[in-house]
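Since the structure comes first, as structure tokens, the remarks are kept for the end.
One chain of protein is taken out of this complex; the other chains stay put.
Now for chain A:
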Amino acid sequence: MTIKPPFGRVMRDTHFSFHPSYTPLNHGSFGAYPRLVQEEQDKFTKLAAERPDTFIVYDLPNLIDESREAVAPLLGVPVHEIVFVPNATTGVNTVLRNLKFEQGDVVIHFSTVYGACEKTLSSIAEMMPLQCESIALSYAVEDEDILRSFRERVASVREAGGNIRLAMFDTVLIFPGVRMPWEDLVLACKELGILSLIDGAHGIGHIDLTHLGTVGPDFFVSNCHKWLYTPRGCAVFHVPIRNQHLIRTCLPTSHGYQYIDRPEVLVKSPFVHLFEFVTTIDYTPYLCVPKAIEFRKKICARVAESPGTEVMRGDSGIMNQCCFTNIKLPFTLRAQDKLSVSDTGDSIGPSEVSRLQKWLNLTACKEFDTYLEIAPRAGAMLVRLSGQIYLALENFEWVGCKLKELCDRARTGEFRN
């Protein structure tokens, strides 16, 4: 691997597999991985096909251990506190579903929580007495306000007699894509005696996490298939040794589960053994971690930078220290469907927002061969763009033009047809 192409189109054409006419501006949703990593995956797939049992029974555990060793330094944690799960949602479910909630127990999160995680809490609350507290965060909030609202909510919940078991928050929010003051939140949790569960879906490969071990959250999961360039689905799941006894089962329960009264003689620790083989799936994504990290080290010399940051400075006032940029689209979203005197004719009522969003998504896909991650937030339509090494400023200039065209068309009412 000696080719070090510059970031942008050359990097894209040399190393990635996007269709030539596609503009990939939404790395944040499903990630992408370079051909070198795909070739590595193919190598493992071939071995598995040539000798299924040999590979799955004998080779897989060692290869997974190699991946664990490769990824641990990126989080600044010991290898024995690292395992893999298919994705962040599974990691979050694993933690939340292992905790036994009792009457009066509360889980705190922010309003910006990922939808599937909030639904997980809702699902759990159907079977167990669990209350959820959501702290409203509106767009363009300052870090200190986040911390303050957090502490205030903890205090008020406790005053009302609630027993806060756990707080769940992100490293980088999904939408809008902004960095959370997760380190301060972890410290606040420790101080307040609350377990911290970090949904770092956008974490590894996106922001620097080498100090995670020092900061010391109670549970952490991060998708490697987003910003670390592995195939889908692969996420790193970190549980410090002090908390490993809380994770009784992997999800789903599989061979690694230990009977409470009949522990088996194990070669590895119970935690590592538990997650080593969790049902028959394709484990090759886990095995690609070392190659992905090697790609980043050798090909992407400037790993810490991202071309997206240039664009972010010219943004609508949001200071991000991450690879996302969030742009407000020129729509006015009304609070109610009925037009009032002060509303402009081209404003959008709540019942039309979803239609507009769907139209924007589909039109961008069909006509401009790109996907735009668009959603309404705090009275505005936002588009979240992802900075990446295979993009350049010209892609953002291009999307700027396309967005303008789309918005102009939408404002004439085209999305209503």
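Please note the rule applied: a residue touches a chain if its C-beta (ideal position, glycine included) is under 8 Å from a C-beta of that chain, and two chains touch if they have at least 3 such contacts; residues count from 1.
Quick note on the criterion: contacts and distances are computed from a predicted model.
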| item | value |
| --- | --- |
| Name per UniProt, for the chain absent here [options: "AP complex subunit sigma", "Sesquipedalian", "PLP-dependent transferase" or "PIGQ acetylglucosaminyltransferase"] | "PLP-dependent transferase" |
| Sole contact to the chain not displayed, among A:123, A:149, A:244 or A:347 | A:123 |
| Sole residue of A:105, A:343 or A:369 that reaches the chain not shown, by the stated touch rule | A:369 |
| Residues belonging to chain A that touch the chain removed from view | 16-19, 22, 24, 26, 29-33, 38, 46, 49-54, 56-58, 86-90, 92-94, 100, 115-116, 118-120, 122-123, 126-127, 174-175, 223, 225, 231-233, 248-249, 251-255, 257, 259-260, 279-282, 285, 354, 358, 361-362, 365, 369, 371, 373, 375 |
